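Note that one protein chain is taken out, while the other chains of the complex remain in position.
Labels run A, B and C following the written order; every chain starts at residue 1.
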Amino acid sequence: MLDELRKTVCNANKELQKQNLVLYSFGNVSAIDRNSNTVAIKPSGVPYDQLTPDKIVLLDLDGNAAEGSLNPSSDTPTHLELYRNFRDIGAICHTHSSYATIWAQACTEIPCFGTTHADNFFGPVPVTKQLSKNQIEDNYELNTGRIIVERFRKINPLQTPAVLVANHGPFTWAETPQKAVKNAVILEEIAKTALGTITINPKQKQIDNTLLEKHFLRKHGKNSYYGQK
Amino acid sequence: MLDELRKTVCNANKELQKQNLVLYSFGNVSAIDRNSNTVAIKPSGVPYDQLTPDKIVLLDLDGNAAEGSLNPSSDTPTHLELYRNFRDIGAICHTHSSYATIWAQACTEIPCFGTTHADNFFGPVPVTKQLSKNQIEDNYELNTGRIIVERFRKINPLQTPAVLVANHGPFTWAETPQKAVKNAVILEEIAKTALGTITINPKQKQIDNTLLEKHFLRKHGKNSYYGQK
Amino acid sequence: MLDELRKTVCNANKELQKQNLVLYSFGNVSAIDRNSNTVAIKPSGVPYDQLTPDKIVLLDLDGNAAEGSLNPSSDTPTHLELYRNFRDIGAICHTHSSYATIWAQACTEIPCFGTTHADNFFGPVPVTKQLSKNQIEDNYELNTGRIIVERFRKINPLQTPAVLVANHGPFTWAETPQKAVKNAVILEEIAKTALGTITINPKQKQIDNTLLEKHFLRKHGKNSYYGQK
Partner (left out) sequence: MLDELRKTVCNANKELQKQNLVLYSFGNVSAIDRNSNTVAIKPSGVPYDQLTPDKIVLLDLDGNAAEGSLNPSSDTPTHLELYRNFRDIGAICHTHSSYATIWAQACTEIPCFGTTHADNFFGPVPVTKQLSKNQIEDNYELNTGRIIVERFRKINPLQTPAVLVANHGPFTWAETPQKAVKNAVILEEIAKTALGTITINPKQKQIDNTLLEKHFLRKHGKNSYYGQK
């Protein structure tokens, strides 16, 4: 079971590189086994092509790792805070992909300008507020998780499976590591096309709610009719 | 005959991926056999590398598929509406390629700024109007076809073989699936260069009609003199 | 001799595709043997991967081809006009590469913003004027050559081996086909970086003449000291 978890997480991390979402070791994927509350995450600073399932670090939800483990990703406290609060997600992906990072650095949410966005994210991709001096100095990575959770107080994380951390970059999530990475790929594409859209028309408005609902619900939920059953 | 149609449509769908026009399963190509009025189209949600000719769905012009078929692309009613109204086209291609989608999301037609455009599209690439709330809620995909047809009331579809659906993305067409994909590739390039052009000069005007006609007719129609005979 | 010319021209045309300067068959390279005044050029509309030396068309400077030849590129009269007037060039390359085309479509010369540009082009890359209605309707391709020549009345073509034809795209040239393609590659890069430069600072001025001369003459002419002797 945990071997399978490690293998899936290892493959999802390698997928980051194949999809051109990361430079060097700048990104990480984790997953959780909700039965045992075990989280599997990339070790810190290890290049993707040197990653093997046995190097994936296993932790409990308080961040305790088995003895002899490698150091987990320095972003681990952020992942754990999300798992503790977003009870329905099974995996998290963090990258510094170019266009999503551009919006995060501009501290601007990505408006929903089209159906590619609406097919995958049920509304704008939110941006967090900036951390205070204190929140940066003590428990920085944990506080990063907290401002994400705070930002989602009125948002369903599975309907909007992405966030931009202000001045930093994107986190995406899903039920599985493979889908969390897929959400990161799609986020990068909608970040790119949104930037082009406001270059043509800086005052372009978001699509209206009827179109947003039509597209999101065409692919998600009980009345969806996309794909094969 | 229909086996050949399925094979051609299968290959044209795979070509979308090779040409970097699509992410995951976000795009589809169809073709019609005008003798039997049979349409062949990509099944919904199937990744391109899992696509084989036998998975291509065959339908009549009313959308009836043979028993046991996979679900056709959710955009099928749009394709069928175009085949019913644009009697000279033999194939349709739909993608969410980045730059064409940028213009579609900006709800702005692509002006003809140069000869690459004029060689392939006889005037600006039009954008549809936005659908009303009712048109989205009922028969959304059919209505998408209808607003395209409405937009082409005074335009010859074979001279302007592309449209941008507002807030959505491009559709292209041609006599054959291979050419419909080729039009999608060229559309993506002219969308990219048009965005750069207005970045340099936001007030740049379209090329004049004499140059537009010279280039389009150099490649199309009875007086064309491009290529080998 | 002419076999060698055909082979070199064939390889240079294929290089256009490897360097991502062209889509489909949208570009062509030619070369001239000045002893026999024979020009070798790509046949019209033939894809690069189907190109072989025997398909390269040989013509005299008046455009007469040997019987049984394929149709030469439709841009042939432009090439011939340049060979007749720029007596020191040995090869010409024409593409619709994205960023050079962006500047051509904006009808704006590329200012010399940096040393990458100055290393290769001794001043701004000029843009032609637009053709008149008459110049388009009769002898369009020949007149394209004429407006290029007119634009270079006070410019040395070997010091500025590139031009942007307004509303169209770039032509580059050099002593050899390989160098003409290299100039097209470098032109594309400086067009890209110049666009970024004016995005940051729309009023950025050209580099001053001392720096321009230093860099150009570091690589060209009798006092050059770049490379191995």
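Assume a contact is a pair of C-beta atoms (placed from the backbone, for glycine too) under 8 Å apart; a residue touches a chain by one contact, two chains touch by 3 or more.
In this text the structure is predicted, and so the values were computed from the model without any measurement.
Of the chains displayed, those contacted by the omitted chain across the entire assembly are A, C. Only one residue from A:38, A:85 or A:105 touches the chain missing from this view: A:105.
Screening C:137, C:175 or C:189 for touch with the missing chain picks out C:189. Touching the omitted chain from chain A are residues 23-24, 26, 43-46, 70-71, 74, 96, 98-99, 101-108, 131, 133, 136-137, 140, 167-169, 195, 198-199. Residue positions on chain C in contact with the hidden chain: 113-116, 119, 182, 185-186, 189, 192-194, 196-197, 199-201, 204, 207-208, 210-211, 214, 218, 225-229, in rising order.
By definition in this document, only the chains that are shown with their structure count from here on.
Because contacts link the chains only in sequence, without closing, their graph is best described as a line. In this entry, chain B maps onto chain C through a rotation of 90 degrees when their C-alpha atoms are superposed, rounded to the nearest 5. Measuring from the averaged C-alpha position of chain A to that of chain B gives a distance of 33 Å. Within chain B, residues 199 each touch two or more of the remaining chains.
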